[in-house]
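What follows is a single structure, and I will ask about it in a moment.
Chains shown are a subset, placed as in the full complex.
A and B are the chain letters, set down in written order, and residue numbers restart from 1 in every chain.
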Amino acid sequence: MAEVSAGRTGSSAAPRAVAEEKRLNMVQALNEALADEMARDETVLVMGEDVGPDGGVFRVTEGLIERFGNKRVLDTPLAESGIVGSAIGLCVGGFRPVCEIQFMGFIYPCLNQLCSHAARLRNRSRGTFAVPMVVRMPYGGGIRPPEHHSESYEAMLANTPGLKVVIPSDPYEAKGLLIASIRDDDPVVFLEPKRIYRAFRQAVPTAPYEIPLGEARVAREGSDVTVIAYGAMLQVALASAKKAEAEGISVEVVDLRCIVPLDVQTFVDSVVKTGRAVVLHEGPRTCGVGAEVAAAIGENALLSLLAPVERVTGFDTVFPGALLETHYLPHEERVLAAIRRTIDY
Amino acid sequence: MPITDVYSATTRRIEILDKDGKVDEALLPSELDDATLQRALELMMRMRAFDEKALTMQRQGRIGTYGSMRGQEAAQAGLALAIEPDDWLVPSIREQGVLEACGVPMRHWFGFCKGDERMAVFPGVNALTPSIPVGSQLLHAAGIGMALELRGEATAAIGFAGDGATSEGDFHEALNFAGVFNARTLFFIQNNGWAISVPITQQTRSATIAQKAHAYGIEGVQVDGNDVLASYVASRDALRKVRAGEGPVLIEAVTYRMESHTTADDHTRYRSADEVAYWAERDPIKRMRAYLEGRGLWDETRHEATLKKLGDDVEAEVARLEDNAPPPPTDIFDHMYSAMPETLRAQRQALLDEIAVRGGNGANHG
């Protein structure tokens, strides 16, 4: 493959390879990943509600139907089970569909197809049938929309064997992880932090590149406490780390990138080094990803822990309406307070 | 007879008032006296006035995302005229018109669009909160209709949805449950031609939505949804039947969404100006006004006076909306359970502590 060897793969923070780059926001990076893969592999399809002429409600699929036609970009009826279920059939029939679910709050109708079938068909058929499908969707809060438009349901997917769950934290990550997800032969749920869709631009190689699934990365080095985050919360983690620095606390930040496969080694190594951990996500606390990370730290680094693992998460409540959103979402101050608690313990 | 017909069926369409304001007198219901006919027009004008105000307020950042109902006034007003006070309304997100016509103060809808959850509860009517996951609410309407049937109450539950919603599995399960349990439910589908950017022709291969009733052995009927009289007649007949426990009914009101899907959408990306113009000619308000003017029941003076009064009503609602203090942060927690679990109480306390540390009065942190 004539590709640049991508910069920040794995848990290393290696310098980015020098290659042709453009400054893109996350929506553009994702769009480029889709277009590149559709151009490279004609079995790649894009399907979902409003992915055609509308280009998706967030414009991630913009221009694709014009370029690849309506046999590669399928505007579907309004039915999430239909989208994922028929995509399973398309996989069996030789395609690699990239489905869009309009918001993560609307995945429940497709969970039977996703969890009872997509996640299981390989196992059920002892490897005879694969489901090389990607199910993309915007997730998380921060844009003050109506109910059901801000949810973070990744924990429930992580509890479902057979799926991969990938969550990029910036445009560079988004392109590399989406390309890897499309090329992956297993069903991948690809969660897009809508809050940072257009929040900032970043240099992104124009050539396709893959970031391997299942390798977390150290997004910032530090020595006193490890903050483990992903998606939009990574930016919150980094900002909190900066503020902590001003207080003399050195924070290491780990970007999980994938919830499944979970790269336990990378965050455990970090916690062994720092002795303290804060895990950060937007989804509800109980049985959330934070519980898994905390449990894994307890299992693998108990004797290194100088303080309990702090969980900074969404509350065990419905994601609130626009007027109360900022109270719900973990923010820098809240992370900083947790960092301080691990230090003061 | 080895090849036989095991089923045969037709689906009717009702039109009474045409686009130029001419009425089929034979079909004009006698109970529609002059005052009621005028009220029909007023209801529609009122819906439009509130709708226009909402669009303005959204542009000004005074409410959040708003989905306009412009163009769908006749469908909703015609139904509203046939609704009884005890009937249950199970709305999705474009039924502000019928709620308004049933007496719900529109500040509640505006508040809902602001993200103030206290306002999504509608006083004075039997109505559920608006349901956002498309199609799902139809099962609630089926269930309420089952409850009414179990108790033998002469009341109807009315479930609302759009054309796009008919593709969801829940549409199917709702109509099937309603059929099997003889639910006292009317399914009122506003086929406005589009589900965001997907036209009805890509939503389903069936020629009409009304014919989907055949799958459930229930009655289905199509009306010109821009004709308030047709909508009234179909709704009246359907509701009578439903309330009497004679079976659920599906009404398809064929109408058009004149605006973008919501203020977050741009309809020019996916549909033609010609199409919009075609439907503008079929405007529900224009034709009813023409009809009433022809009968001497409406004139320019009355029109202006009505608009003036509506303008005042709208401003009064907005004023009351904007008088509302914001909800307290604890609102996030306080309605999750009938009694608050310990773990949740701790989370609530943590938020309060955080706000206190900020020297806070509960205002957002930034």
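Throughout what follows, a contact is a pair of C-beta atoms (placed from the backbone, for glycine too) under 8 Å apart; a residue touches a chain by one contact, two chains touch by 3 or more.
On a predicted model such as this, the values are computed, not experimentally measured, just so you know.
By label, the number of copies of each protein chain in the whole complex stored in this file is given as A x2, B x2.
By definition in this document, only the chains that are shown with their structure count from here on.
Chain A and chain B have Cα centroids separated by 36 Å. Every residue of chain A that touches chain B in the complex is listed here, in rising order: 49-50, 52-55, 57, 75-82, 105-106, 108-109, 144-149, 285-286, 315-318, 320-328, 331, 333-334, 337. By the touch rule above, chain B contacts chain A in their complex via residues 64-65, 93, 113-117, 132-135, 164-165, 167-170, 195-198, 202-204, 264-265, 269-270, 326-327, 329, 331-333, 336, 343-344, 347-348, 351, 354-355, 357-358, 364-366.
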